Each structure stands twice: as structure tokens, then as C-alpha cells.
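Report on the structure given below.
For this depiction, one protein chain was excluded, whereas all remaining protein chains were kept in their positions.
As written, the chain order gives the labels A, B and C, with residue 1 at the start of each chain.
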Amino acid sequence: MSMEKMSNITIAYIGGGSRGWALGLMSDLAAEEALCGTVKLYDIDKDAAICNEIIGNKLYDRIDTKGKWRYKAVDSLKESLTGADFVIISILPGTFNEMKSDVHAPEKYGIYQSVGDTVGPGGFMRAIRTIPMYVEIATAIKNFAPEAWVINYTNPMSLCVKTLYEVFPEIKAFGCCHEVFGTQKVLACALKDIRGIENIKREDIKINVLGINHFTWIDRASYKNIDLIPVYEEFVQKYYEVGFDGVDDGHWMNDTFACANRVKFDLYKKFGLIAAAGDRHLAEFMPGNWYLKDKKTVKRWMFGLTTVDSRIEDLKKRLEKSRRLVSGQDEFIINQTGEEGVRQIKALLGLEDLVTNVNLPNKGQVKNIKDGAIVETNALFRKDSIAPIMAGELPDHILSIVNRHISNQETVLKSTLSENVKMAYTAFINDPLANLERKASLELFKKMIENTKEYLPEFWLSDLCVK
Amino acid sequence: MSMEKMSNITIAYIGGGSRGWALGLMSDLAAEEALCGTVKLYDIDKDAAICNEIIGNKLYDRIDTKGKWRYKAVDSLKESLTGADFVIISILPGTFNEMKSDVHAPEKYGIYQSVGDTVGPGGFMRAIRTIPMYVEIATAIKNFAPEAWVINYTNPMSLCVKTLYEVFPEIKAFGCCHEVFGTQKVLACALKDIRGIENIKREDIKINVLGINHFTWIDRASYKNIDLIPVYEEFVQKYYEVGFDGVDDGHWMNDTFACANRVKFDLYKKFGLIAAAGDRHLAEFMPGNWYLKDKKTVKRWMFGLTTVDSRIEDLKKRLEKSRRLVSGQDEFIINQTGEEGVRQIKALLGLEDLVTNVNLPNKGQVKNIKDGAIVETNALFRKDSIAPIMAGELPDHILSIVNRHISNQETVLKSTLSENVKMAYTAFINDPLANLERKASLELFKKMIENTKEYLPEFWLSDLCVK
Amino acid sequence: MSMEKMSNITIAYIGGGSRGWALGLMSDLAAEEALCGTVKLYDIDKDAAICNEIIGNKLYDRIDTKGKWRYKAVDSLKESLTGADFVIISILPGTFNEMKSDVHAPEKYGIYQSVGDTVGPGGFMRAIRTIPMYVEIATAIKNFAPEAWVINYTNPMSLCVKTLYEVFPEIKAFGCCHEVFGTQKVLACALKDIRGIENIKREDIKINVLGINHFTWIDRASYKNIDLIPVYEEFVQKYYEVGFDGVDDGHWMNDTFACANRVKFDLYKKFGLIAAAGDRHLAEFMPGNWYLKDKKTVKRWMFGLTTVDSRIEDLKKRLEKSRRLVSGQDEFIINQTGEEGVRQIKALLGLEDLVTNVNLPNKGQVKNIKDGAIVETNALFRKDSIAPIMAGELPDHILSIVNRHISNQETVLKSTLSENVKMAYTAFINDPLANLERKASLELFKKMIENTKEYLPEFWLSDLCVK
Partner (left out) sequence: MSMEKMSNITIAYIGGGSRGWALGLMSDLAAEEALCGTVKLYDIDKDAAICNEIIGNKLYDRIDTKGKWRYKAVDSLKESLTGADFVIISILPGTFNEMKSDVHAPEKYGIYQSVGDTVGPGGFMRAIRTIPMYVEIATAIKNFAPEAWVINYTNPMSLCVKTLYEVFPEIKAFGCCHEVFGTQKVLACALKDIRGIENIKREDIKINVLGINHFTWIDRASYKNIDLIPVYEEFVQKYYEVGFDGVDDGHWMNDTFACANRVKFDLYKKFGLIAAAGDRHLAEFMPGNWYLKDKKTVKRWMFGLTTVDSRIEDLKKRLEKSRRLVSGQDEFIINQTGEEGVRQIKALLGLEDLVTNVNLPNKGQVKNIKDGAIVETNALFRKDSIAPIMAGELPDHILSIVNRHISNQETVLKSTLSENVKMAYTAFINDPLANLERKASLELFKKMIENTKEYLPEFWLSDLCVK
């Protein structure tokens, strides 16, 4: 019987020319012996997809490759989706030019963003570029792969997933994000630091997760028979002022992706739950003058503003790396990434049970958030099924902030689909980061649309007579 | 049969020493021939209640008095409530000293409040003074008048009504507010101005109301067969820049209670619904730098900041007036106030059907607001029954703002009842007006508590080590 | 200004060849001076529509006609609907032949039905004939009169209204039924009998209504300041054994439409609320061996089984009457019917406020019934708006019976639309009247489908291999 192994699986990878996630997926697939099949790489930059095809196929015959996969760059969404069992979506909506406007244009108005891809003016702009692309993708899935499981990695996560369900309500889509994993690692560090327990695997930190992507909360955490809430409490007291840096490799002072968890600690003191994302994301959900008032404030809270220049630098390195892998100068190192995509695929094929956090439309898994909002909670993955686990309720004072962002997301989606610039603008001004006077806010809104118009539908410009 | 008339009705008036509302009630009762009975006046200032007893009883034998009532100042809540068919609550929580702190203390931090009794730092402080008083009143009603209908006029309206239901869930209480009536008058003015139709009674402007007190919205309005939405649209276009002043007697430039409706017009342009309260109230629900950034901004939006000094002046006049009525120097003029309390009493006695707007716990009358929040919608008043009329849903972009305030209210109530200063503080900082840096916000919070400590339970001070 | 009067109103009457309702409508329109316009009569029996055109137009010039209307028989749904402000639907689905099978075929299996048009095997069969017709009508309304208000009078009421909303969710449709009015008359009789108060108008009996059509309940009732619940209690005690006959003209022993209210009284004793429909309807919602076990049982409960033969007799008389009106032998007598259709039209035009009971999709007006089920409650009619009034909750023991019928209705609709005979059969066997052994029940099901196949879509027959 082949029940322990599944062959002939077809994965459509949309954004398959990626120089980051795509290599990670290849690595994870190669390391997993239970699965084999074909990955069809689709990207608007076909050359990039071809590079990945070459890199991926080199793995096939290597001895240390446990999972054997063929990679194939294809020409169209239709071609990638037809016959797919799984669809992975990981795209960059626009270029780093647009991202530069997203992140940095608001700085002239005193609005600093540490990431700029989820909420705030940057998240807004990225969303209105992304939604039309997701309408196209969802439509194609509906037509060519209606039964496939769809895994989204693109940001803004909530709005990407929401768009998929809006266009094709029967879609079997969910969104994955590793920010919660990072917080599990913080908890493992706390356990080591406070209780001296070492070598704890992230997966063994059991948590209850609830909230929205990048603004998720943990209200129960345990490791075996140990309740981690008092442990974390002690950890926060110890490191509140000085920060704690040892979770990942980088240090917040020279790595714009790192942080010392002070925002997380502060939110714990303020709200009593563990905020489960990196500080750079968390800070953007709060009023602008709390953690992101100016560069000095950011420094005091010990996290970094990720500049788009640093991203461009980073991409250059990855492009060079890709070139060397294609040419054979470098050899691909198979190394599990810690991402869960492949484990999720295994679970959906029936090969194991998996409980993990995912982004899905709310059907009551967060009791006091409205149905249909995209929430992040644990879910049980089994053969062809993802069943959310009931996560309970958010406390009122957190809920109030979460609801603001959910309302904004819904307004952004509705206004984009109905081409209503005026309605969209109400979301722009309601964001807690965008606390501007009315005149300044309209000016910024127009400028950011102008900056990114190449990737926006026509109506955004023609209708800019908003008052 | 005496079915058209009801005698021997007993009304308990809590705050019955009032120099404003109490006289209005006397006037309305005297003008209504279908009802007669006794009003029991209870006030912590018994002398004030005795004055009103004297004034009220003088009306009894007058020829022009259609409704014959006896007034009696009583010594305790228990005495006033025992045997009451109706309970009216209209109290001032604290004195004008506390109100001075509520309204003006935040100005040093750049926070201006036009009323300061509903939301914002002032509304917060007033609420935490009022809630313990309402706990006492609700308990007394539960013990001494559990079957009585209870009409609340005190602000903060939502939290007063919510406290009553929290303490005594079976209470038959509702909250009345005339702000919506004012907006009906604006609509009547629009009809006159745009269409030339004159002499329209407020009651004949039919509206659908939904929202929370002082931040209520109208999404349908008609006069006979005329849809008023396009009429209002035209009216807004005409007066958006210059304002419209003719609704009431005062002018915004020399009457701190008046406004030129520019905030209302602006909200219509922004949100597409008719905001149904005075501009002074509406402005306080929005981000502080919109309409209340500084005095210049307020002036540009053509409304007034009601100072507490002006209220003190006003009270002096009313006290003098009261003295003259007691002594007989002045004669009481019976003159219907336009308030609906007496009509509501008639309807609850079965003498007529009445559809009007009231504040009640949500049970679905506003579909997308959570159950239990105090909402303001129309309701049908009939014999011993108030049935809310389903008002539909608020649009997302308004809902997001409303939900912020509802969350804050719930946090204020919960934290006050559970004596949790830290939780209360999260509501204080989440208010859209209170957009301060964290340090400033804590300073203001402590100062305002200190200022008003005479009227606050002990725990607010002892626990002020909030960080 | 013509605001007190509306002219040029267009009404589409579907089923406009009716010999009953159509004449009633003419009478009510002629008696109402505030309205005038055109009624377009559409019927699959065009000759019948032409007769009504002739009868209606004769009224136009009569002096005693206050409301002037032109009547016009038209050829198609499209023609009737185009330009319509209001649509009235009152059709007979099939002929009396089909109705004969509905009502009498089950008698061989020991199932007696007093009406057979709502629930039970008869209601089921009538529903599956009617639903396809309503799909056609709803589609036509969507295409030709999407803004019109649609008034349904056809049974089975709940399923007719539900089909309209299923096909065209934005439809402005509601269902009217006079059964509740009859119960208001019973209450007026009780008031006269127990308290001696005479000449009470039905409309002045104020009630709270909740439930589903023909199985509606009253939990609050008053007349002016009198609570009618204790009055009804006394009335029930007095007449429980002997019945009360004086509500309408007929007597239950010789009028198959009449009853002595014993079923209603029994339900009150059992459930504690006032059942608000005629006994013939109420009995059909309960288990078959309660009130409809056999003819003797029916007689003991003092109501009639309405035979289809009696309906045929009745129709003959109405046809003859129609002929005499067309020919001019008889003169049409203008006489208000007591139906509320015309008052509802006036209210929807903005000419008056109206609170009355209607059938609408539940959005929470009955708190413990699922959303979307067609419920009957009070609603407030105003200009272009029907807002349900919140009716509260049904007690659990009644709810359980109501939910059974709602589930059945939903299954009937779903199965008809998806052409799933097997699913439909589960509704047939779950009806409380249809408490048969499995073999007998399948036999009856097949026979009744066979009997009425002329009016059923093909799939009902081809798929009759249900096991």
C-alpha cells in the first residue's frame, strides 16, 4: 500500500520566479520523503521562473534528496493551475519602486512605518494594488482548479485571503505566516532564561492563538505541564527596560528585520496577553505616536524601520545567489526552513494530523469578531479538511483595536471592488497610524496614488477629486 | 370607563431638585389632560427638591392646568421609589468643579472638548463618577420598584443605561435624548429652504435612526411622500462652506450651545449618512485633530466650546428664576417643552401608540453591533411595552468608529465594577480624542482623577501606580 | 402640493383573473380617495382577467367611487410588471383537481387535513407545484420591476415569500394574511363577553405577534390601558368545553370555514400563549392524532374539514356573480373588506404610518428563530420602507414545533430548486401530520405526485425510485 507516501502531486506556484520563498519550498520538498510530483512555476517574469526550474530540477538526482520533484516554468495562470492539487501564491505586487512610496512617502508627514505592507498608508496602497491581482488569480482558480487547496503567503495577508473568498466563496484557501512561530521561539527563550529548560522545539510550545494576521494574540501557552503565562510575566519584568535580543540571529541595531521585543513586552504590560508577531509588525497597529512617533522613539523601543533600500540590497544578494545556483557555481543546500507549507500539504493528504495557526474567514473561531473577517487561529489539518479550533474571545480593549483594522480592511476591499475612491479614503484616514489633519491626509493620499499609478486601475486617478 | 384617562399615577423623580428638567416636566405634565397623580422628588440637595415641591403644587389649582399633579419632596431613594409607576432619573454627577476638570483640564494637553460629558477624557471621568451612583439607583429600583418604567436623562447616556441593566437585568429602563429631534428640525429647515414647504412639525419628519447616543445616524428620512435624502444633499451643497444657522434661536458665535451644522455637513460628505446630533457632540467622537484641534479649528467649523463658566452663569440665572417662582414673584408659564417624556408615559399606559428614538441594550435592532451595547434606534411604545424597530446596519466605515466607542464604554463599566484601574486606563487612551503620547496620557489621567477624587471611590487613588 | 394624494400609481396584479380577491381589491381601491392609477391584470386565464377589467372599469365613473382606477388585462408577466409601483400576487397553483388530491388523498391513510394548503402532505404538494411558478414570477420581477413593492397573498405563504427572496434577494416583497385579524376579533369578543366593552375595532386590539404564517402566536395583547391576557384567560376557562362561536357569521357545524375556537383554547391551556390563526390552520401544525385523528375527533374539537367540493360549490357561485357583474345585471357594491393591502400601499407611499403583521425573512425580529426563515411579526410601514418590530422569543416548547416546520420548508425549497426528490421526501415524512410507517408513507408520496403530475416539473416523476 502506498498510503504512507503520495506521488504524482501537482503544485502550482504563482510567483514562482521568487528568489526567496521558492528556494525554501524546494528545500523543504527535497527533505520530505513522503511526497513527490511536479511543481509548475508561474511568474510574470518568466525568466525568473526558468531559473527556478533549472535550480529545482538539479535536485532531482541528488542522493540527499528524499522527495523527488520536477519543476517546470509555465506560460499562464491557466497552465499552472490545470491539474493542480495545491496552489501556492507568493507574489510581489508591483516593484520596489512602489514599495518605496508605500513605506517612505508618509515620512514627510511624520508617519513612520517599520514594514509598511499590512496596515498604515503603506499597507493600504499595497492592498489596492494587490486586490485586482487576486481577483484575477481567484477567478483562474475557480475556472481551472476549483478543488485545489490554496496556500497564500503574500501580504497584506488578510486582504489577499479575503479577496480569494469574496471572488470564489467555495475556494479551499488559507493564509500562512511565520510571525507566530517567532513568538513561540520567544516563549522557548523565556523558558530557558527563567527556568533553565533547554533545547525546546518551537512546535512543543502549545499556544492558543487569536486575532488578525500580524496582530495576533496568545492567551494560553504551555510546555508540557508548565503554564507559560507566569514564566513570560517574569521574563517581561526582567527584560522590559533592556530588551531581549537572543531569539534570532540578528540584533535590532544592525538588522532592520530584528527587534528586542520591547514593544511586545509593553503590549503585555498594557493588555495582559502575549502579542504574537514581530515588534515591527505590532507597532504599526497601534496609534502612531506610541512606538513610531519618530526615529528616536523607534530606537528607544529597540526595533528597526525596514528601509526599502535594505530590501533592494538584500534582493541583489539573492539574485547573485540564484545566478550561481543556476550556473552550478554554488550547490543548493537542502535545509529545512521551519516553514510549515510542506507539513500542511502532508496533513491535507491525510498522512498526519496537524494543529497549527492559519488565516481563514471567521465562522466563530473568534467568538466576538464578526463572521467573514479573516482571523488567525489554530486549526486542525486532516485529509482534505481544515477545521478551525475555537479560540474564544479577545478582551474588549484589544478587540476595539482589532475591529478598527477589520473595518478598514472590509472598506478597502469593498471600495476597490466597487471602484469607489471616496469610500476607500475613509479607510485611509481611519487607520491609527494615519492620524493627520484632513488637508494633509488628502494630500498624502493623492500623492501615494500618483506614485504607484502604474500598478493601479484607472479609476483611482480619474476619481481623485475626493473632497 | 376611564380608559382615555389615567389617574393616581406615581412618578419618582431622582434628581428632583433640578432647576431645568424638573420645571420642564412640570410644564409638560400640566399641559396633558389624560394624566394625573403624584411626583415624588428625591435629591441629595433636599432644599432644592422642596423648592420644586412648592413650585409644582402651585400649579394644581390653576385653571390652565389640564393635568393635576401633587409634588412631594422625599427623604430617600426608597421613599421615592416605593409605589412608583415611573422613575425619571436626571442627576448631575458631582458639581461644576468636577465638570471644570472634565472639560478644561485636558486643554493643557491640546485636547479640546466641546461638551465633555460623553466621550473623551471628560466623558470618561464623568462616567467613573456616575457609575457608582447608578449602581446604587439600580439596586434601589430592584428592591423598591422592580416593575416601574425607568426613564434616564443623565449623561453619559449609554453608560448610565448600561449600568442599570448590568445591575438589574430585568429593569424596564430606557434612555431619552433630544439630540435627534434637533436633526429632525434641521431636515425641516432643509425642506423649507430647498423646497419651500413651511410649518412642518418635527414629528412629521420620519426617520430611521441607528447608532449610539450623541453619535446617531439617519439613513432614511421622509416627509409624507418626499424622500429627504436628496433634499438634504442639496442643502449640504448649498451651506457646506457658510454653515446654516437658522435651526434654533442662538447663533454659534455668541451661544456656546449652538452650531452652524458644518460638522454635520462634513460628516455627510465623508460618510454618506446624516449624523443626528448637535455638532458639539458629533465632533467629540472623531479624531481630535479633525474638528477640535484647537480653538481656531473649532471656529472654522462654526461651533462653540461650551465652557463650564458659561454653565455656571446659566445656573445662576436658573436659581434666581427658581427663587422667584417659589416666592410667587414670577408665575410659572405652562409651555410644552418638545421633550417626549410625557408622551412616552402616555404610550406606556396604553393611551396611544408612539414611535420614537430611545437608547436600549441592543438585541439586534442594529444588526452589526454586538448584543448588549446600548444603541439608539426607533422603538414602538405601547401599553407596558417598548419594542425596538429593526434599524438595519451601519456602513463599515461608520461602524468602525462606533465600535471603538462601544468597546471603550464596556471597558469603562467593567473596570469600574471590578475596581481595575489598569483596565480603565486602556479605555482612556483608546479614545480618539485622547491621542497623546504615553507619558502625557498617564499624567493627564492621574491629574484628572486627583481633581475629582471627592466623588470617586477610594480604589481609583490607591491604585494609581499604573504604568 | 399633492402630498396627501398620490396619482398615477401602477399596480400589477398577478392572478388578476381571480373571482374573489380581485373584487375585494377593487372595492378597497374604490373606497380610498388618496390613491388613483392603473391596475394591470395578468392571469394565465386571460378571459377571466378581461372580465375583471370590465367590472373594474365600470366603477370609474360612479359617484360613490372615491379612488379612480383604470383596469387593463394584459398578455404577459412582462407587460404587467413593466412600470409597476406595486405587484400583488394571488394565484391558484393548479386547479381544484390537484387540490382534491392534496386534501383528500391522504385520508385513505388516516391523515385528515382541515385546509391542506400550508403544511401536511397537502401543503407539501401545493408547495412543490407553486415554487416553480414563483421562480418564474421572481425572475420577471427582477427583470421588469426590481424596485416595486410586492405583496403576496398566495399559500403556502412562507414558501412563496421564501422563493421570491431566494431567486431575487433584493426584492421588496412581503406576505399578507388575515388570520391574525381573526384572532384580534376573538380578543374583542372576549373583551365584550368578560368585561362588557362593546364596539371595539379590531385595529385597536394591540398585539405582539410572533411565529410563522398560520402558526403565529400572541404573547402581549392590550386594549388601551387594559391587559388582555387575563381577560382571555377567563374567556378560555368559560368556553373551553362548549366553544365560542360568535366571532364571525358562520357556525362550525354548517360552515366548513368556521370554528368554535376550541383548538385555540386548548393550545392556550397547553402552551400559555394565544395562537393567532383559525383553528383549521392551527390543528394542521400539531401531531395528527391530537385534533385531526378522525372525523369524530374533529367534531369534538368543533371545527370543520374544508372539503374541496365545498370550494367548487363556492367557486360556481362566484363565477355566476362575476358574470352578472360583467353583464351589468348586478351592480358592484363598494364595501371595505377589512384586508389591509390598500392601507399598506398608502403607508409605503408615505401617506401614513402603519404597524401591522407581515411575513418577512427573519433578521432577528424573532430572536430565537434562524435568520432567513419567513416569520410573521409586526412591522412599521413608512415611505418606501418596512422595518420589522422586534417581537422577542418564542417559548422553547412552541419553538420546537415551529422549528420542525421551518426545517421542512427549507428542505422543500432546497430540494425543489436542486431537483432532489430524495431530499424532498425527508420533508414529507417529517411533517407531524404525516406520521406514517415508512412503506405507507412512500406509497402516499408517489400517489400524490402521480395525481398532480400535470403541474409538476418532469424530475418528480423520473426520479420516483426513492427508497
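Just so it is clear, a contact is a pair of C-beta atoms (placed from the backbone, for glycine too) under 8 Å apart; a residue touches a chain by one contact, two chains touch by 3 or more.
The structure displayed is predicted, hence computed values, not measured ones.
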item	value
Touching partners, among the displayed chains, of the absent chain	A, C
Selected from C:Glu170, C:Glu198 or C:Asp396 as touching the chain missing from the view	C:Asp396
Touch criterion as defined above, residue of C:Asn225, C:Thr337, C:Ser407 or C:Asn451 at the omitted chain	C:Ser407
Missing-partner contacts on subunit C, residue numbers	269-271, 287, 289-290, 293, 368, 370, 396-397, 399-401, 403-404, 407-408, 410-411, 414, 423, 426-427, 430, 435-438, 467
Hidden partner chain, residues of subunit A it touches	1, 3-4, 6, 197, 206, 208, 220, 222-227, 349-351, 353, 355, 363-365, 367, 378, 380, 382-385, 387-392
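Operating definition for what follows: only the chains that are shown with their structure count from here on.
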item	value
Chain nearest the global centroid, as defined over all protein CA atoms shown	B
Subunit B and subunit C, separation of their C-alpha mean positions in angstrom	44
Between subunit C and subunit A, distance of the C-alpha-averaged centres to the nearest whole Å	55
